[in-house]
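Here the complex is missing a single protein chain, while all its other protein chains stay put.
As written, the chains take the letters A, B and C, and residue 1 is the first residue of each chain.
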Amino acid sequence: MTIVLGDNQYGKAETHVVRVTKNGARHEIKDLNVSVALAGDFADTHLTGDNSKVVPTDTQKNTVFAFAREPMGEVEDFGIRLARHFVSEFASVYRARVSIEEHSWQRIHDHAFVRAGAEKRLATVTCTDDGTWVVGGVGDLVVLKSTGSEFHGYIKDRYTTLPETRDRIMATSLAARWRFCDAQVDWAKSFAEIRRLLLDTFATQHSLSLQQTLYAMSTAVLEARPEVAEVRMSMPNKHHFAVDLTPFGMDNANEVFYASDRPYGLIEGTVTRDDAPEPGLAW
Amino acid sequence: MTIVLGDNQYGKAETHVVRVTKNGARHEIKDLNVSVALAGDFADTHLTGDNSKVVPTDTQKNTVFAFAREPMGEVEDFGIRLARHFVSEFASVYRARVSIEEHSWQRIHDHAFVRAGAEKRLATVTCTDDGTWVVGGVGDLVVLKSTGSEFHGYIKDRYTTLPETRDRIMATSLAARWRFCDAQVDWAKSFAEIRRLLLDTFATQHSLSLQQTLYAMSTAVLEARPEVAEVRMSMPNKHHFAVDLTPFGMDNANEVFYASDRPYGLIEGTVTRDDAPEPGLAW
Amino acid sequence: MTIVLGDNQYGKAETHVVRVTKNGARHEIKDLNVSVALAGDFADTHLTGDNSKVVPTDTQKNTVFAFAREPMGEVEDFGIRLARHFVSEFASVYRARVSIEEHSWQRIHDHAFVRAGAEKRLATVTCTDDGTWVVGGVGDLVVLKSTGSEFHGYIKDRYTTLPETRDRIMATSLAARWRFCDAQVDWAKSFAEIRRLLLDTFATQHSLSLQQTLYAMSTAVLEARPEVAEVRMSMPNKHHFAVDLTPFGMDNANEVFYASDRPYGLIEGTVTRDDAPEPGLAW
Partner (left out) sequence: MTIVLGDNQYGKAETHVVRVTKNGARHEIKDLNVSVALAGDFADTHLTGDNSKVVPTDTQKNTVFAFAREPMGEVEDFGIRLARHFVSEFASVYRARVSIEEHSWQRIHDHAFVRAGAEKRLATVTCTDDGTWVVGGVGDLVVLKSTGSEFHGYIKDRYTTLPETRDRIMATSLAARWRFCDAQVDWAKSFAEIRRLLLDTFATQHSLSLQQTLYAMSTAVLEARPEVAEVRMSMPNKHHFAVDLTPFGMDNANEVFYASDRPYGLIEGTVTRDDAPEPGLAW
């Protein structure tokens, strides 16, 4: 038997950089949480502690801040610049992956802002000497529809107690990620349109299952946005149970709900187009 | 020596109720996290386990759901109804306090919504047979100004290393609570105006210290809103440190910041008017 | 009408200091999260932004680290040293409060440790020129008893659905704080004994209500530990509901439970001795 080092990567996670751009009195703000992960010729540090091929994670952090000094562009742009730097600069780095969460701020004044919520814009950029893969996304996008959702016709077995329903609340904290066909994209416009398509489809599609909604949302993106090759979604079913008010002599026409934390359904799915380029190292 | 039971209260915390109101196709949604705390003649359950004067917390939860069946009004209205119920219904309950966090949802469709953020509207209602006290508030309101904030002229001692600054980021996660003079208030309008005053003052007042900003924000509310007797604020100083880029041959004109999590400054203050009614049991 | 500044304080919260003491090969470790809050002559910074009486929170942080350079003693000792420093050193500081959370580590080697859990030892020290008040405590101490807990005989009203029970799980995440009669205490021994008394009483006292358990636990401390003047406890009732397995043709003799997150009962109480010194500024 021989012990073998397999897949490995390392990097600096969650460098929280806030960039203010000042054009006269009116400031712009970008608030990014940046994680870097490098893979490559790192067997020595594992086997002997020889770090001569290692780029310290502290240096990666410094690089994030230094690169933020220049105009950042969209998160995808910033991720591409950073990831390419690490693979081009260091022979030992074969693959660099930069994952970014962007928090939004709403303007209330020339130089004052209020945080827009828990929702995050996401980007993951992976670079090697041979290619660049970009994945966009949105996380913690909490949506709810108060009707237009049914669930019935499912398998019943000895452990089934769930009653069928023709009307329920459907709510989720959406995490969606989409793989771009290439890196030549109007990132800002693409993000805005995809987010709008996701929300519109969630809102207007009559749902017979969370899976159907997931598929419809993904399909809407793929049909309207040719720059997207593949959509992956994770949709926790944030259960809202209609409270039984009959012990108190009251009916409840799907008006009063108990919002439960755990357990929750978790629906995950991938939807792609048949003519999409291969994913390569995107994920 | 004799052992003495002192202040005590109990109740059901964090009943998460979501209320949908359906007027035709267009739905309204209220999302409340309700906590009840009762004080009164509860020595027996402490001393002997005799529960004959105890309203179970499970019953309190049921009551929240049952009361949500009726039109809820604003959170202050709902809190008043609930708190008065407990003191009027049960002889053993001398004081009922209902604390509510309301989460906002933005409409994206007749019956679909997106969660508006981490910000919460707060209300605490305290009732006895003799009175009703209402405290409104807002929590987790994260604001940032990218200039218009200085800090200098402070005490220097042997442990001081902080450089003075004429320009810094000021950011906080505001928790503000305001005591109403009485319970006859247009709650919705009052909340909207107070929130606006807080944000406007934060944005526009040139700041020499977080304390000055806290005082100015509170004063703006008290001067414009006669229904408010007192404002209490807690303002963590969410430090944003300008990154030293000189090792990389770069300047940094307050553009690139590291957002730190811990430790953080914490500024707390109360501002009131001299002709305000006594706080009584409000807090 | 005149606007009046009321109670206010400020300070540096959550300075996370880890202190290693090296006596040869065998190291000791202390892991403290220290928060400082100062009150005093701070009207100027609120009203005009004049900071000439302000000790920056950054300096407070530095002071924590500098004081950690000396032997720290128990958390109460360290809190006393820090709090006294701020009131004695600065004329504008009338009251200093130092709150400390200590995380425990278990030794696995001369210089290696594993974190012992979420439980925290707590201390809050308040100093003025005239006195020192010390409050000890424990937080996030999660305990469960699988029997020996009943709940019945309570008020029933139209909203009551809870069935009475002669046997249930009782579980809580205990936050207990105790006020010391003075500052001349063997802190380490006192903490160990109080923690033991709390756990022993929780485990062995047959409970008819969470309130009775709270009172018994507090009483056990007050009777055995003359250095303690008062005990305050907060006990969330972490509900464990026996799952109804009858739909599956199974009984459930209090063996299979669903552990619920929200809502939860919350029981809070104070127990003191009639000959205790006044609390002063302890809380």
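Please note the rule applied: a contact is a pair of C-beta atoms (placed from the backbone, for glycine too) under 8 Å apart; a residue touches a chain by one contact, two chains touch by 3 or more.
Given the structure is predicted, the values throughout are model-derived calculations rather than measurements.
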* Structure fact -> Of C:5, C:141, C:176 or C:235, the residue that touches the missing chain is C:141
* **Candidate in contact with the missing chain, chosen from A:78, A:113 or A:151** => A:151
* **Contacts of chain B with the absent chain, listed as residue ranges** => 158-159, 161, 247-249, 261-262
* Go through chain C and note every residue touching the omitted chain. => 15-22, 27, 29, 31, 62, 65-66, 68-69, 105, 108-109, 111-119, 141-148, 169, 199-200, 202-204, 240, 243, 245, 247-248, 250, 252-261
* **Interface with the unshown chain - residue positions in chain A** => 1-16, 35, 37, 42, 45-59, 61-63, 66, 89-90, 92, 150-155, 157, 159-162, 207-212, 214-215, 218-219, 222-223, 230, 236-237, 262-275
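Heads up, the rule we're going with is that only the chains that are shown with their structure count from here on.
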* Structure fact -> Top of the farthest list for chain B, CA-centroid basis, is A
* For chain A paired with chain B, centre-to-centre distance based on mean C-alpha positions, whole Å -> 31
* To do: List the centre-to-centre spacing of chain A and chain C in whole Å, with centres computed as mean CA coordinates.
  => 38
* To do: Measure off the straight-line distance from the CA centroid of chain B to the CA centroid of chain C, and report it in whole Å.
  => 23
* Would you please write down the residue numbers of chain A that are in contact with two or more other chains? => 247-248, 261
